[in-house]
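Here the complex is missing one protein chain, while the rest keep their positions.
This part shows chain A:
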Amino acid sequence: MPQPVIYTHQLTRKFGDFVAVDAITFDVQPGEIFGFLGANGAGKTTAMRILCGLLSPTSGQATVAGFDVYRQNEEIKKQIGYMSQKFSLYENLTVRENIQFFGGIYGLSRQELKDKTNVLIDRLGLHNEADKLVGALPLGWKQKISFSVAILHRPKIVFLDEPTGGVDPITRRQFWDMIYEAAHDGITVFVTTHYMDEAEYCDRVSIMVDGAIAALDTPAGLKKQFNATNMDGVFLQLARGAKRGD
């Protein structure tokens, strides 16, 4: 078995008395599409922020791309891409300028930047929008651009926090095609979502309840284990017992 790209053991994060992430243990294999599910407030985003080096853990162990989250978080940042829940490209820059900026600070050379920008604009079919301000584009397009920017520097792992929230079904489908393509290129995908049909697209799925991982398996395995016909059924059985949430 190859070295996991993400490894956690009893990883915990407390905010005062509140245990946001409660001793989670799991690993993610290279090239996997790993679904990270849970109700609102279950602790998904907190866990993801720890793995991305944006938040210090309280206790437990974790490595990302072989680097320790306590000591080597700046090393981790070179290996990952991140797309947060909030849209976080610069709305008052154009599509092209955003690509240039983020590509630039990930250390792409000017030639690379030029080539990649053109390829990306081609692929997304954004010829007419490339020089428009990002703020003026519809949400679905913004999300696709965000994702493309997050994997522009060919990271080992890309973290996606509810990338398809509020996006229409057609765009969601296209978005998942992009995810598959990235996974095919060898990028490990770590994705949170609230859409159970999307959970079916994942190689493996973990479901968080009240900060802990309540179940972790392939979608088929989970359905069998909980005797459900679809992921919706699995999720409802687990999430019903949750005490937190909004």
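To be clear about the criterion, a contact is a pair of C-beta atoms (placed from the backbone, for glycine too) under 8 Å apart; a residue touches a chain by one contact, two chains touch by 3 or more; residues count from 1.
In the analysis below, contacts and distances are computed from a predicted model.
For the omitted chain of this complex, the UniProt record lists the protein as "ABC transporter permease", which is one of "ABC transporter permease", "Cytochrome c oxidase accessory protein FixG", "Polynucleotide kinase-phosphatase" or "Pyruvate dehydrogenase E1 component subunit alpha". If you put the hidden chain back, the residue from A:12, A:100, A:164 or A:192 that touches it is A:100. Among A:53, A:163 or A:219, only A:53 touches the chain left out of the display.
Interface note for the absent chain: among A:21, A:42, A:62 or A:80, the touching residue is A:80. Where chain A meets the omitted chain, the residues involved are 52-56, 73-74, 77-78, 80, 82, 84, 86-93, 97, 100-102, 104-107, 133.
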